[in-house]
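Structure in structure tokens, see below.
All protein chains but one are shown at their positions in the complex.
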Amino acid sequence: MTALPVPAIGAGALDADGGESARFLGWVAVCLAITLVITCGSLVVGTSSIRTSLHWLLSPDAQSSVILWQIRFPRTVGAWFAGALLGMAGAVAQGVFRNPLAEPYLLGTASGAALGVTISLMAADASMSGLAWAGQIGVTGAACVGACVAIALTITLSRGMLQTAGLLLAGIVVAFLLSAVTSLLLLTQPETWRAMQAFLLGSTGFLSWSSVILLGVVFLLCIVPATLLSRGLDALTLGEDTAQSLGLSLPALRLALLGVLSLATAAVVGQVGIVGFVGLVAPHLVRQTLTVNHRQLLIAAPLCGGALLQAADLVSRWIVRPTELPVGAVTACVGGSYLIVLLWRRSRDG
Amino acid sequence: MAEVMRALIPVRAGLACRELSVGYGSRTVLEGVSLDVRAACWTAVVGPNGCGKSTLLRALAGLMAPRQGTISLQGRQLTSWSRRERARRLAWLAQTATATDLTAAEVVSLGRFAHCGWLAHRTAEDAAAMRRAMLATGSLPWARRRLSTLSGGERQRVHLARMLAVEASVLVLDEPTTHLDPPHQEDVARLLRQQAHECGVCVLSAIHDLSLALMADRLIVLGDGGVIGHGTVRDALNHDWLSKAFQTSVNIVDYDGVHLWRPQLEMTSNG
Partner (left out) sequence: MSGICTAGAWRESVFSSGQPVGEHVMHRHERPVRAQHPLCRLAPRVPSTPTGCGMTVRRLRTVLAAVGVIPGIALSLALLSATTLAQTAGPVVLRDDLQREISLPRPPQRVISMLPSLTETVCELGACTRLVATDRYSDWPERVKKLPKTGGLDDAQIELIVSLRPDLVLLSRSQRITDRLQELGIVSFALNTQSYADIQRNIQIISELLGKPERASGLSQFIERAIRDIGAQAIARRHGAGPSVYFEVDQAPYAAGPNSFIGELLTRLGTRNIVTPELGPYPRLNPEYVVRHNPDVIFISSTEADRIATRPGWDQIRAVKERRLCSFSAKVGATLIRPGPRVAEGMSAMADCLARVAP
């Protein structure tokens, strides 16, 4: 079917640039190294009353051993998994919505989780028998359920998966709606406000090994389908019409990706509360330093997000030790500053 | 191979539609359209702005559900083809050449998506198809460059290569010569003609530029919510469909065997 003769071009002309993949691998290695350093640092840093030394690390007394292996280690590993999930969810969200401002909480998951937590906290105190189940599954379960309900509501509201703009709009509407319901509920029992604040600002304080296992399993469940679907995300960047013409089923692709997004976000919100900016900044950071296709992005963004949240956790514990800052506040400061720098640079470049 | 293909092609092996009605929301753009887009033929769709060129093409390519009517691809109902089969047989080129962070090679490899699917890695055949496509459009030199770093015209050629890589039997192009400078517009026209005549491909394109459109084999002239006429270029000129469509006198001259549109600037304006 060719009219022109095929000149002798080297077979590697169409393969990925050797230099590019070397950069990518280097970037991955740097991320892993940073993660390792932060993990070690997290083991050492804590409340100021603990004197740390190599001797102490290798043979701690019983109480220090508890602190080390049951508090610090699962906390930092859990923070990594949570950050990785958020980074991946952010990359998926930005791909599905083809919008660099997209982030994991777009579909109203944050508000839904907050509502779930409110109901759970209220049911725990009050004797509302209808909501006793909320108290049963605990705050984490309630946050998950709330997030899933929000997403279901968004998808139903947008009525038809072929409209990305409709989905975004529905997500915003659902977020506002559920926030309003949450506020109304809080008015009737305002003592839960303070507990809600802790949730809303995010906290890695009580991550245990069971949380780590949960987050790890969810991470695997999400990253595998996401990387498999990465070509679909690539095709989406060419435009919806073109993607459709290539044989992609847009509704099915969106459904699968949104499913991954929801699972990841719900799990994270349940465990650490609402931690903003990691999902937004991690993919941007990757794109600033590398140019990648979606398969590489879905590897690099989790690494970046994990390192980010781990670092934020470390900072929140170290700066005002032995008290701590809410980790969401730290990520907001760091993430916000980064975005400001980005905007400034962009406006300067014209 | 090409000669065999040409001999075997039946007349109705391209796209066809019957009583097609398309529109957006409550607005109907085209109504009662019945067309035959033949294989081994380059058909150009012309008409004034807003007459529904893109809408018609999108409907024929299966990207838009018609209000009424049927569309058939290679003799079968469009909807009866599986998504993948249809993607293998019909390739689409959008009007806007999107800029992405993907490399040109990656974009072109997406054209093989319908053939290798999600998981399958690129085979030698895929690679060969890609190379041919990129050579045909002259985009091989920047195979490793990111689309966002290329100019509009270069991007357009990469997208053309992607479309060619599908090796489909029906090509539907929406304004393929946008952003291209004249030498490359020439190349595109030559490419489309070659695909139609030598590869037996059914080529359907919407072209703004009348002179280029008149290089096609057949014309579909749209206007006034429907089809003004469809047939060979000679038919179109004989019946002056263009003037009816544009509702003004369209001056076509014959020069050296080529039909050219001659803009009339000396017209006196009356009020």
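Order of writing sets the labels: A and B. Residues in every chain begin at 1.
Methods note: contacts are C-beta pairs under 8 Å (C-beta built on N, C-alpha and C of every residue); 3 or more make two chains touch, one makes a residue touch a chain.
Everything quoted here is computed from the prediction, not taken from an experiment.
The missing chain, though absent from the view, touches A when the full complex is examined. Across A:Val66, A:Leu101 or A:Ile340, the single residue that touches the chain missing here is A:Val66. Contact with the chain not shown here comes from a single listed residue; of A:Ser203, A:Gln244 or A:Thr331, that residue is A:Ser203. The residue touching the chain not shown here, chosen from A:Pro74, A:Gly112 or A:Gly306, is A:Pro74. Annotation for subunit A: contacts to the undisplayed chain at residues 46-47, 49-50, 62-63, 66-67, 70-72, 74-75, 121, 124-125, 135, 138, 187, 190-192, 194-195, 197-198, 203, 205-209, 317, 321-326.
Basically, only the chains that are shown with their structure count from here on.
With centres taken as mean Cα positions, subunit B sits 43 Å from subunit A. If you check the complex, the residues on subunit B that touch subunit A are 1-2, 58, 61-63, 83-84, 86-88, 90-94, 96, 98, 100-103, 105-111, 113-114, 118-119, 127-128, 130-132, 134-136, 140, 143-144, 146, 159, 162, 166-167, 194, 198-199.
Put simply, subunit A touches subunit B in their complex at residues 1-4, 6-7, 9, 11, 13-17, 20, 228-229, 231-232, 234-235, 237-239, 241-242, 244-249, 287, 291-293.
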